[in-house]
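I'd like to ask you about the structure that follows.
For this view, one protein chain was removed and the others were kept in their places.
And then subunit A:
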Amino acid sequence: MSTEARRRLMRDFKRLQNDPPGGISGAPCPDNILLWNAVIFGPADTPFEDGTFKLALQFDENYPNKPPSVKFISKMFHPNVYANGELCLDILQNRWSPTYDVAAILTSIQSLLHDPNPNSPANAEAANLYRENRKEYIRRVKEVVEHSWE
């Protein structure tokens, strides 16, 4: 069944194929166009470098009027990512705009990795370490980077 949301997701996929941002890829699951799998590489010159982080994006028929729910499948240690992998990102919540597409969402998440917002912490430990003990923060991040290769 072709609905507005599905047609829009097809266009998003086409754009992601034709004009992909660096170190990002994503595609709908073969059996469900509303569920996407995606991979984000950790940005260079950050502790997340070399990480290959897997994500799942769940859309619904209200897309693009409503944002998808996005989740890290790979283990993540980041001030704005909950223990269950869910993200605390304004553009996926109250600052969502229907002009965003999958490429924009994934690029935003990639830039969130190297630019966390410790003022709205989803992971208190990560936020504290990020503020107070950067060395330990980096060590813990490197752990999840290694974990992401498995």
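One rule holds in what follows: a residue touches a chain if its C-beta (ideal position, glycine included) is under 8 Å from a C-beta of that chain, and two chains touch if they have at least 3 such contacts; residues count from 1.
Keep this in mind: contacts and distances are computed from a predicted model.
The complex includes a chain that is not drawn, and of the options "Postreplication repair E3 ubiquitin-protein ligase RAD18", "Tubulin epsilon and delta complex protein 1", "ER membrane protein complex subunit 3" or "Cytochrome c oxidase subunit" the UniProt name matching it is "Postreplication repair E3 ubiquitin-protein ligase RAD18".
Seen across the whole complex, the unshown chain contacts subunit A at 1, 3-8, 10-15, 17-31, 33-34, 37-41, 52, 54, 56, 58, 60-62, 64-65, 69, 71, 73, 84-86, 90-91, 94-101, 103-104, 107-108, 111.
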